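Provided herewith is a single structure, encoded as structure tokens, for subsequent inquiry.
Every protein chain of the complex appears in place save one, which is left out.
Note that the chains take the letters A and B in the order they are written out, and that residue 1 is the start of every chain.
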Amino acid sequence: MTYGTYLRKITDPANRADPYPLYAELRKTPVLRDEGGPYLVSTYWEIHGLLHDPRLSSDPRNLDPDAAAALAVTEEADDPTLPPSFLRLDPPEHDRLRRIATYPFGPPHTPRRIHDMRGELARIVTDLIDDFEGRDRVDLVDDFAYPFPVTVICRLLGVPRADEPLFHAWADTMLTSLDPAAAEADVAQRRRAVRQARVELGMYLSELIEDRRRAPAEDMLSSLIHGDGPDGRMSHAELVSTAVLLLIAGHETTVNLIANGMLTLLRHQDVLKRLHDDSRLAVPLVEEVLRYEPPVQLLPHRTPLTDIDIAGVTIPKGAAIWLVLASGNRDPKRFPDPDRFDPDRKDNQHLGFGSGIHICYGAPLARLEGQIALAELARRLENPRLLEDPPPYRHNAVLRGPRHLPVGFDGVRPAREP
Amino acid sequence: MSTTDERGASRAHRPDDSLARLRREGRIVIVGASLAGLRGAETLREEGFAGSLTIIGDEPDRPYDRPPLSKQVLVGGAAADRTTLPRRRAIRAHWRLRTAATGLDLTARRVRLDDGDEVPYDRLLITTGARSRPWPQPAEAELDGVFVLRTNRDAERLGRRLMAGPRRVLVIGAGFTGSEIASACRELGLPVTVVERGPTPLVGALGGVVGQVAAELQREHGVDLRCSVMVTALEGDAAGRLRRAHLSDGTALDVDLAVVALGAVRNTEWLDGSGLGAGPRGVACDAGCRAFDVRGLVTDDVFVAGDVARSPHPLFGYQFLSLDHWGNAVAQAEVAAHNMISPGPDRRPHLWVPAFWSSQFGVNIKSIGVPSMGEEILIAQGSLAEHSFAGVYGCQGRVVAAVTFDQTKWLDFYQQQIETAAPFPPPFRSVDRRPDGLHPVPAEFPDPSLPSHGPTVTLCGYSPTERRIVFTPARA
């Protein structure tokens, strides 16, 4: 992989704990041709414009072959067994698959599904925090931020929670394809491993789908298999691709939202205190976490269908474009005092979930999980504090978050009466 | 802040001082108590106006939102008297509701009211908006069962009659309001006939290519749509109840409920003879919302905003645009209010790019720019047949407007294309380009000299630089 100066810096683990000075430097050149690497777009309005620009494709098949080879991001496109998920498709295929996927998940057909999960989400959180009792420290990632969304996505989709060790390993391997640094080592070997993991996860979900086809349950997989709307049903292969996407996206990003959120709160004890006193603060606070420490730092998979001029730079057709969402979120031209964490911030139109047609599918669920998790942690932990600052981070620069988050506390307050 | 000292008297003549006094203790009167009036009042307070604020309106209610009246209110999703607009802030206003302004004395700076009172002002904001164009035969318009839809009272009365289950509803005019009413009727399961004198619904606003899609939507949802036909007479029974409509094709329709949706008339009669440049097309103002007088000179104490205003738009060759658009009412009121209490160099032009929305038959229709300026349209994304597309309008080689059916998320891009006068047809590939989108086709707007139902933008076309400002002092 050809490797630009800035990309090297972004992926350098030394910059993981605080990439924001690097982004500030990037913003001096809103659209930067990173020598030999992709075009990096780092300013709010340019990113926002491109997210709504129909000249931009999300389909890796539109990448110039050289750019594709250099980037090692084609793991979906060159997989002979599974079609690409809607994340990597353009309209009209994207729209059709996303509409069908939304059928059992949200409006207009199932508007209450997420809202009605509130009680269930709260119970899972309560149980996890109950398990902290008798301890004076926990790893907030392994003991809370990871198991919570995994449990939720398993129940929602209808994947047995007990199979978590299985699919977690596949998911981890697949996500290294999103990790530019990992791709540097041995591209061919890495690609083989990613493809293998995708095939195995696909086969696992394919069997599960066959089970549900025979014996439907009250879960999204069953609805996707049996539901029938104006757009018809997905093919079996499309179903498997979609299930792979939802399972991975549904548990790998919310972990970071919760861990980044708690880390930020522990660094801003005044805000933590306010949240303890009034859990309603969780609503705007989660939006500010999504701006200030977004779980998805950048979107690496866009390419123009034609030469486009932006901020004085011509990006040629087929070039790879990376949208540095986390940098746009700190752009002083859009957000006053952008490096300040301010849950009372007005007009917070952050890029944490992206924007345009590819806006995060699971955003409403992630929001709710984040709100309930942070509010309950703030309410129940007595005198919580960071034991390591900065904490150790995951290797991945795209899905950025702490690998572990050791937190000490003096006790656990009782759960609310149900 | 200012202090009175021995030089205070001479200072008072300096513009800064008089402006400071206006902001501190001036009298601002707003005529028109709807969306534009309310947002104007809020902006005045927001920007520090501390004087007295009087809001005059002929309706009995505080400012309320009208778009829901032809949508969720008619299908029972909201009560007609519960669409009062939320406030952005407290405005500490003196309200004179149920009171119509009847005249304006520009020299004495007073507004005359229908109760005989006169209200003096230092600055005046005119936001009197528009009303439904009535059925042209007054006796027929009086029949029980003949409705218009503009106010919350209209919506309440119409809604009640729809709930009572009329045999068939006749909608006269297939502009946006008429089409939305027809959509609500179908949602309620009511038989509905729509009669439109143009070749398709929405033809005045979006042209015949897009209008054809609107026609398909209506027919697929069970509307009896009759285009290129006019209603020539409404007939009542002995008790004065509507029973039949006669059409220009010689047929007749048995109906007990008719909604007249023939567009809007601007509320400017109260300004007749005032010397202000007001007429059927609205009150002319400059880009800073200052009203013109009949001599074509700009006033400095009378401002205009919302549906009643006609102002030159630099993006569209400085043509005077009248926009019955919700977003325009908000944006223009904000600019007008800001300019009313700001010194010259701090004033802002009203540069809002026209935008509107409509939802009908389960489809979200949005437009940006001025479609009716378009000579041609290119379906840049999606497909007319699927009723999901983005269409771009071009005029003299540049993009002037765009419309989307259920493709709103792309509209920001087209707005930017309009703002930068991008070339038309667009010389680039985009996602979701279909066979529909290979070539531009004529947009099929009707001859502007023929009246059609409810175009949302009226181009009046007199540039100040041409010095050809002509006003019609009274209604023809």
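Quick note on the criterion: a residue touches a chain if its C-beta (ideal position, glycine included) is under 8 Å from a C-beta of that chain, and two chains touch if they have at least 3 such contacts.
Just so it is clear, contacts and distances are computed from a predicted model.
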Chain left out of the displayed complex - its UniProt protein name, from "sn-glycerol-3-phosphate transport system permease protein UgpE", "ABC transporter ATP-binding protein", "Ferredoxin" or "Acyl-CoA dehydrogenase": "Ferredoxin"
Interface partners of the hidden chain - shown chains only, full complex considered: A, B
Among B:Glu25, B:Asp81 or B:Asp254, residue touching the chain not depicted: B:Asp81
Contact partner of the left-out chain, one of A:Gly36, A:Pro111, A:Pro160 or A:Pro332: A:Pro111
Contacting the left-out chain in the complete assembly, out of B:His94, B:Arg241 or B:Arg295: B:His94
Among A:Ile10, A:Met234 or A:Leu368, residue touching the chain not depicted: A:Leu368
Chain B residues touching the omitted chain (full complex): 60-62, 65, 67-68, 71-72, 77-79, 81-95, 97-98, 326-327, 330, 355-357, 359, 361-364, 366, 388, 406, 408-409, 411
For chain A, residues in touch with the removed chain: 99, 106-108, 111-112, 114-115, 280, 283-284, 286-287, 347-349, 353, 355, 359, 363-364, 367-368, 371
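Convention: only the chains that are shown with their structure count from here on.
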Chain B-facing residues of chain A, complex: 48-49, 52-57, 90-92, 95, 305-306, 308, 356-357
Parts of chain B lying in touch with chain A, wherever the complex brings them together: 380-382, 388, 390, 409-413, 416, 428-432
